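In this view, the complex is presented without one of its protein chains, the others remaining in place.
Take a look at subunit A:
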Amino acid sequence: MVLGLAKGWSVAGYTLALLIIMPLIALISQSLMPDEAVFPHLFDTVLPTYISNSLWLIFWVVIGSLIIAIPAAWLVAKCQFPGRSVFQWALLLPLAMPAYVVAYVYTDLFDYAGPVQRSLRSFFGWQTPQDYYFPEVRSLGGASIMLALVLFPYIYLLARTAFMEQSTSLSQATRVMGCGPWKSFWRLSLPMARPALAVGAALVAMETAADFATVSYFAVPTLTTAVYDTWFEYGSLTAAAKLSTIMLLVIFAMVGFERFARRKQKLFQKPSAPGELDVYSLSGIKALAATGYCSALLTLAFLLPFIILVKYAYGYFAQSWNQEFFEYSFNSLWISVLVSLICVAIGILLMFIRRISPRRADVLPSRLASTGYALPGTVLAIGILVPFTHLDFAINDLVEYFGFEGPGLILTGSSFIIVCAFCIRFAAIAIGSIENSYKRISPSLDMAGITMGLKPVGLLRRVHIPLLRKGVFAGLLLVFIECMKELPAALLLRPIGFENLATYVFQFVSDEQLEHGALAAIVIVLVGLIPLIYLNRSLEHDN
């Protein structure tokens, strides 16, 4: 699209992008500082285990999620079986569940002291742990299962869309050639969905690398927990920054992989022609198996933990229904709303510049701004604190220079820092969502607008924004859910005395008393559910 944009737009775009990648720059420069021998010591002792734990965890969670999600996605996209219309959206619900809550609930169930092992013991007459073998829940394997249970919907969602978009005529061709559902799945659907699966897998991998609460509850030290501990146990910000940089290398490798996969995706996926859906009608044992599989998955990943949460909350309602609960809910809410609005504004601005400007250089800001999502909360926290602390002191020095009393830590000592961190981490989601919407707006509309004398602002306001409504709304909702759940950044950055629902719930989880925080956990889940259901609706309508 050719429209001369004033330089101001580009400057704004670059400023925004630089602000967003500032933590990254700060982090890398911090990690280059000399360090008081903490890092070499870590390297000699525990670091290899941290790294291998991180890599294995990512590996198993990705494999686990793929194994769970692909069959579900294919069944829902291509087959007709009882309950399909419910599973279609219900299988997204686990996304609203924080992984550490699921982990807690399952630990309670499967621990040595939990009901499962207790009944096994009384049934078989076992006395001590030496009498039998039972897999340890709080282990690398356990953490992988918990994370896979809540993260698989990312792959499910993308795979389902990919399966549905696969051209109907191709499937019909395979049917004509005598392929049954199985063969069609293996020979056609699966290979064609590969790019979508890779994108989903990369998302799952990034979320896994960012997980702090589950692994710390399960005592499986990974790089994320190591960053936290190094900072606070050894008191070395530099060593923590060095660890973070290692982690970033791992993550950028994954992001690169994802980008690579997505580049191919365009070649593979063509929107299917409107018309009847290509559906295999399952019956008898096959239908039963399909329904059984989906309902088991839904139960394990969402219903069971949720019911247990409700049970806890009911039992401890009187203690939990208090002032703090309302205060923290309010904190979570206003931060999430504010951050989603800001992220969407960033997304609109950057994508607008990119669409409208003929300059190649104007593509860069939106790319840069999308890297924030790759920074796990713990890493982001370090990166953001360093520059903002300097800024805080500069402001105070300036004010005091003019003879007034300095305002104190107005940036790092207030909730500003959390809002900022969340915006940096989640801007990418809004950008992505708006980018998708933009792709559907024909460039001829822009030209028509310009012909009719619209200036850039007018074009944005009168043509683009009305057409972007859906993408904007989806972006708002996605960022909102993520903000409600995000823990590590809030844990590290919250101004002293400030809590939100996530930090509040985690405090109880780490004290092994989730019962008291169950009500707050339910709020996180419920507030996340509404956007999920809405989003799914709008996706279905698109298809």
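Observations
Basically, a residue touches a chain if its C-beta (ideal position, glycine included) is under 8 Å from a C-beta of that chain, and two chains touch if they have at least 3 such contacts; residues count from 1.
In the analysis below, contacts and distances are computed from a predicted model.
The unshown chain of the complex is recorded in UniProt as "Extracellular solute-binding protein family 1", chosen from "Acetolactate synthase", "Hydrogenase maturation protein, carbamoyl dehydratase HypE", "Carbohydrate ABC transporter permease" or "Extracellular solute-binding protein family 1". Touch with the chain omitted from the figure is made, among A:132, A:232 or A:252, by A:232. In the full complex, the hidden chain is touched by subunit A at residues 41-42, 45-46, 49, 112-113, 127-130, 136, 138-139, 218-219, 221, 228-229, 231-235, 237, 385, 389, 392-393, 396, 404-409, 412-413, 492, 496-497, 507, 510-512.
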